[in-house]
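Omission of a single protein chain aside, the complex is shown with its protein chains in their original locations.
Chain IDs A and B follow the sequence of writing; residue 1 opens each chain.
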Amino acid sequence: MAGRYEENNNVQNPSALQAEAMGPDYAGGIHGMEAEDIAAQIGESETWLDQIKTMVRQNKLAAFSALVILVIILAAIFAPLVAPYDHLEQSLTDRLTHPCAAHWLGTDELGRDVLSRIIFGARVSLTIGLVPTLISMVIGTVLGLCAGYYGGKVDFVIMRLADIMLAFPSLLLAMVVMYTMGGGLINIFIALSLVNWAGTARIVRSQTLSLKEIEFVEAARSIGVKKWTIMFRHILPNCLPSLIVLFTLNIPSAILSEASLSFLGIGAQPPSASWGLMVVRGKKYLFSEPWLSIAPSVAIMIVVMAFNFLGDGLRDVLDPYLKEQ
Amino acid sequence: MENNRKILLEAKNLVKEFYIGGTKKNPQVVHAVSNVDLQIYEGETLALVGESGCGKSTLGRTLIRLLEPTSGEVDFDGQNIVGMSEGQFAGLRRQMQIIFQDPYASLNPRMSVKQIIAEPLVTYGMKNKTELEKQVKALMKEVGIAEEFYNRYPHQFSGGQRQRIGIARAIALRPRLIICDEPVSALDVSIQSQVLNLLKDLQEKYGLTYLFISHDLSVVKFIADRVCVMFLGSVCEIGDTDSLYEKPLHPYTKLLMNAIPKADPRLRNEEKELLSGEIPSPVNPPSGCRFHTRCPYAKEICRQQVPEGKTVGERKVFCHFPLG
Partner (left out) sequence: MNESVVLDVKNLKSHFFTAKGEVPAVDGVSIQVPAGKIIGIVGESGCGKSMTAMSIMGLLRYPGRVVDGTITLDGRDITHLKPKELSQVRGNELSMIFQEPMTSLNPVYPVGVQVREAILLHQKTTKAEAKQRVLDIFQAVGIPEPEKRYYNYPHQLSGGLRQRVMIGMAMVCRPKVMIADEPTTALDVTIEAQILRLMKRLCAEQGTSIILITHNMGVVAEICDYVYVMYAGKVMEQAETFELFEHTKHPYTQGLLKSIPRLDEKADRLYTIEGVVPNLLHLPKGCSFCTRCDQAQERCFTEKPGLYAAADGHGVRCLKYESGVKMDGE
């Protein structure tokens, strides 16, 4: 055991190591927080908007990802203007053309322009990324706040429910919902919202538990502020940074779930242009015209990666729990 | 001291325990406050003194029902507030406020000064915007924060200024009792004296009653009229400040005073008697007198019997063999 200890600390005296590990900001507790005091004195303390600005300056990958996401969102909104063809327009003479000047990404088995379909498909994917994520996070946040603040039986019931949700493979659960209610966009929303709230609830609950012990919450209680006001005015705003991070990281998983559901034939229904659907329709031609599957897959990949990089970047600057370590 | 002064708050046999685990049959319980009797007179400053873990903060919070007592009674203005329904208590709640130790944690970082100070007023129904603004600015002026900082956020202030904002919030509802939970122990010396003076001025102006919780005996000497010394959840000694400092009756009070580093090198005394050992665990407090494990004068009876309160003049001491 001692041997392993030496490996871990091969250069330094543990006390020096401990000091090193504490980094430049370390200068003791309340009386010794010189670095912070100095920062406060010269007005260096940051709001979280400032922190996002810092991220844009320091984390180029995250900033670039934000730009990519913005471009894709704009393309989706203005799809009819941006796309070279209508995504439903069929042309039987132009079936399965290879990528060329007229059709940059070729055409599918019905002669529809793949690029246009991907641009229109962004509408479906982004809506499915955003709407169910938003709904599930609202549900999760409210339940998490209640569980954390009230504690006791409320906490027990909500968190066991969350455990059950998390114990199911989420795709399976979504499939069950979709099979019972049928395909279509609205049902995908419902299915994905039901599946995803539990994760948010857990995080909000744990933050609420620690925030409600902090003195400003006690101060509000001593004044006699109502419970719901405390929850939404004092606790929720202080969870916001983590929620923003969580939001950007939840979007890609929703997009992937939609793609999987569509691939399994229970998601978006033809002829709507969903990326998942496009991948599955291209499957037949995987060896002769591979771009039919590859192009939408790449689109999914780019969006998912962009959101993940952005989420990681935001977490680095915003998440107080991660920062402390 | 007159005996017929009005009692504002009285704790009777107050107990607060925290359940921290263990089984149903053999629960692990922190005995934070054990059978405390305490009177606070209207208009006075009563200091609650002791080391960490002695239960002074818990007692302060239990007295204003930020924590529900395990058993016992708290009478505020003659009414028992323990077990009172929320609705009944709402009217009394605004009469007792609290100021916290940590000026960084006690203000919500996402609310502006305006919102923080206005919150108690809004909670009790003040809706008129201009009236609200006028009141908040008056409060800011009262505690010495410039009006132009109205829209600023807590992180833009220094520790001392934040503490002033916390004080403004506490006096906004014109309470009768304020629990001051170590209000200056996180502040620098030069700021500490400013805040102490401010507290004294406000007390004079509004006839406030303070319960001043502190571990710093020199600060207590300055601000308090009476002092209550606590050790491990129980009271050692209560008495008026001057005579208690002059002649401690409880051995713990005496050794606590010995331990304070004094800002005068001529008072150095390498031989002075110091408390040895550590503070026992509040989960398994010692039997009998809780101080007996560290007490240099402990005898057999101290290990077995909890000392009864003895009245010595105006003072009360819980010790089998009081000094003096």
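Throughout what follows, contacts are C-beta pairs under 8 Å (C-beta built on N, C-alpha and C of every residue); 3 or more make two chains touch, one makes a residue touch a chain.
All values reported here derive from a predicted model rather than from experimental measurement.
S.K.: Please pick, from B:K12, B:H155 or B:K200, the residue that touches the omitted chain in the full complex.
M.R.: Once the missing chain is taken into account, the touching residue is B:K200.
S.K.: Who touches the missing chain here, B:L132, B:M257 or B:V312?
M.R.: B:M257
S.K.: From the list B:K25, B:K129 or B:R268, pick the residue that touches the absent chain.
M.R.: In the complete complex, the chain left out is touched by residue B:R268.
S.K.: What chain B residues would touch the chain not displayed?
M.R.: That gives, for chain B, the contact residues 51-52, 158-161, 188-194, 196-197, 200, 215, 217-219, 221-223, 242, 245, 255-268, 270, 274-276, 278-279.
Criterion: only the chains that are shown with their structure count from here on.
S.K.: Could you grab the centroid distance between chain A and chain B? Build each centroid from C-alpha atoms only and quote it in angstrom.
M.R.: 46
S.K.: What residues of chain B sit close enough to touch chain A in their complex?
M.R.: Interface residues on chain B, with respect to chain A: 61, 64, 66, 90, 93-94, 96-98, 100-102, 104-111, 119-120, 123-124, 153, 155-156, 158-159, 166, 169, 173, 186, 188.
S.K.: Can you tell me which positions in chain A touch chain B when the two form their complex?
M.R.: Residues 30-31, 37, 40-41, 43, 45-47, 214-216, 218-226, 229, 233-234, 237-238, 240 of chain A touch chain B in their complex.
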